[in-house]
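Shown here: the complex without one of its protein chains, the others still in place.
Right, subunit A next:
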Amino acid sequence: MFGLVDCNNFYVSCERVFQPRLEGKPVVVLSNNDGCIISRSAEAKALGLKMGDPYFQVKEQLRRDSVQVFSSNYALYGDMSRRVMHYLGATVPGVEIYSIDEAFLDLGGLETHLTPYLGHLTDLAQRLRAGVKARTGIPVCVGVAPTKTLAKLANRLAKKDAGLGGVLYLDSGERRAWALGQVAVGDVWGVGRQYAHKLTAAGIDSAADLARVSEAWARKHLGGVVGARLVRELQGYPLRGAGPERGRDAAPAEPQLLAHVRAAAAGAGRGAGGGGGVRGAGGGKAAPARRPGARADGVPGQKSVWAGGGRAFALGGADAAGAHRRHAGADGAGGAAAGPAVGAGGGVR
């Protein structure tokens, strides 16, 4: 089983994390040297702005519609991407980083062996989604399916249909058939523009149509074995990425992984809280109920860390009042015998 995690409007989302006031407003990010539009918020898409629109052509419209325009900041996007991928890598058995904002997850064996700990794969996907959001503030969608091509397709639908809550798991034949019918053939992963024309000309309009063609036909008209594989993938037989699939039975047996997965399952309640913040302060009822869970989950809160710091450095007592800090630091530096450790402690309260 494969998952595909794809960040929504990744570059725009990165900018929004640090400028929350852009939430709900049209935003675009431009390519190098402000050449063309390479990322659009949902609001910008609604204004009819297209991917790849040259900046100089749409400049006037951007100004008129007060669209926020950003030059690309790849150092920022790279850092946020690293955080997302690192989290995913620490949470599921295998991750294949496919692009700066996309990663395939190898979920092989999880459902068979670990359902008691992880729940349905939809729940796992929801937790991943909440986890990425809590750590980075970036919204993602997750598609889960037996093949990479179908996972891509599921992700596409999860993005389009807000009612799905950002996750689509094609767990049954009926669901797969339904999903295939939703997607135009040109939007299938691996079908380029040329092939899309060719296929529509041949009366193959949707992914479902493509999944029905014979292997011989695919070999003849879709570039040989590559086309045949594509069709097999759409039918739900995993061929692409045999690599991550190998050894999938061995992977979940590692005790370390099991422990990790249990921890993830224990954290499920928190994930469902979403956002990772206190929301709707007026209510105030949901928040206290969640807190004990958070504590038990190995997030002991600030106090223990402070206490640890006090023990290690003990500059004027563990709870040194703010006013004492400067003196304490100065003394630490003065007491030369204490050396570099205290020096460092003085700097970091």
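Definition applied: a residue touches a chain if its C-beta (ideal position, glycine included) is under 8 Å from a C-beta of that chain, and two chains touch if they have at least 3 such contacts; residues count from 1.
Just so it is clear, contacts and distances are computed from a predicted model.
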Record-based protein name (UniProt) of the chain missing from this complex, from "Peptide ABC transporter substrate-binding protein", "Oligopeptide transport system permease protein OppC", "UmuDC operon-like protein" or "Iron-sulfur cluster assembly scaffold protein IscU": "UmuDC operon-like protein"
Candidate in contact with the missing chain, chosen from A:Phe18, A:Phe56, A:Trp178 or A:Tyr237: A:Phe18
From A:Leu47, A:Val69, A:Ile97 or A:Ala134, residue that would touch the chain that is not displayed: A:Ala134
Residue among A:His86, A:His120 or A:Lys160 touching the omitted chain: A:His86
Residue among A:Leu47, A:Leu76, A:Ile97 or A:Ala184 touching the omitted chain: A:Leu76
Contact footprint on subunit A, counting only the chain that is left out: 18-23, 73, 75-76, 79, 83, 86-87, 90, 134-137, 270, 273, 275-282, 284, 290-291, 294, 299, 301-302, 305, 308-309, 312-317, 320, 322, 324-335, 337-342, 344, 346-349
